[in-house]
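Below you'll find the structure I mean.
Note that one protein chain of the assembly has been removed; the remaining protein chains are unaltered in position.
Let's turn to chain A:
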Amino acid sequence: MTGQRLTPARLGPSDVLRTGAAGLRTRPARVVLSALGIAIGIATMIAVLGISSSSREQLLRQLDRLGTNLLTVAPGQTMFGEQAKLPVEALGMVRRIGPVRTASATGTVGTTIRRTDRIPKAVTGGIAVQAATADLLTTLEGRVVTGAWLNAATETRPAVVLGAKAAQRLGITRTGVQVWMGERWFTVVGVLGAMPLAPEIERSALVGFPAAEKYLGFDGHPTTIYERSAEESVEAVRAVLPRTVNPENPEEVTVSRPSDALAARAAAASAFTNLLLGLGAVALLVGGVGVANTMVISVLERRKEIGLRRSLGATRGQVRLQFLAESLLLSALGGVAGAVLGGLATAGYALSRGWPPVVPPWAFAGAVGATLVIGTLAGLYPAMRAARLSPTVALATT
């Protein structure tokens, strides 16, 4: 008997968005407050991920700059559990390995460094006195902040170069200062910069090998050999180092790669990061509950509007879609605000530490995903309620 088929018109995406936004526009304060929860959650998670990636990026860039081709050789233990010693001629042997570009050594000198002879011997300040070969700075690609590195002349004289931390602990910022080492005065001729790959050098007072032997009774045995080779032959060099350094007892030699420690630090996500991520997730969840609550109230308050829309020809599905869109917009608003806040927090923190600010793209993708999921979950129940409402009951609401 019907003259034509009755098919509801489809709402275009822009119309769905417009109806969803219309509900938000009239209640700005409530929108801001309920989006805030989502914003805080997203901002926390983005900032946590961003700051830890920035710190990782910083480490990786540092690694890149420092190179991963530095190996150190140190004495291990003898079969009887005693401290082994590297042979005096070990450094020469290392230099003879083909791919090795540069090698140098330090040797521990059993003495202390003090500002004056009146300070008791026991107060070392954690500073190690070491003999260093003249090319140490080249091998470590280190930098002198003040003064100069040891040269052919000063390495035979009672002259000392301080590592950055050693200088700090002694309170020395300029050259020419006299310090008490062993049983005589030495002159500070230089202060070094930071050495991320050889932190032990930062805490050392360095004198030339000849000077150490002459004035401080150094036995000439190196305790650490630093060696750099081409990147691609690092493993090969590593394999031959123990036998080269100590042909009789290669097992008494320990070889390590300082960049490994940095790389490990870069790879590890700290427990603290995970804890903060968890907190962010909780904030996000609470934010989602807030959005759901707002939506339930919104549906209750707007029963008449729902009734009117039904009288204008909205299907149940279109009413449901309207409230889902509203919920999604609400949480998207929070998500965008959170992402911006999180990005700014990351940038602020990273720049204040001198790190490159980095937020991994997947963190933003995750934020978008989380926002959509939360918006949908929070809006689903209220939207269903709105759609189920009978038009006459909705219109009769006073």
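Here is the rule we go by: contacts are C-beta pairs under 8 Å (C-beta built on N, C-alpha and C of every residue); 3 or more make two chains touch, one makes a residue touch a chain; residues count from 1.
Throughout what follows, contacts and distances are computed from a predicted model.
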Hidden subunit of the complex - UniProt protein name among "Pyruvate dehydrogenase E1 component subunit beta", "Urease accessory protein UreG", "4Fe-4S ferredoxin-type domain-containing protein" or "ABC transporter ATP-binding protein": "ABC transporter ATP-binding protein"
Touching residue (missing chain; options A:68, A:273, A:293 or A:315): A:315
Which residue of A:9, A:79 or A:271 touches the chain not shown here: A:9
Absent-chain interface as seen on chain A, which is shown: 1-11, 14-15, 19, 22, 25-26, 304-305, 307-318, 390-392, 395
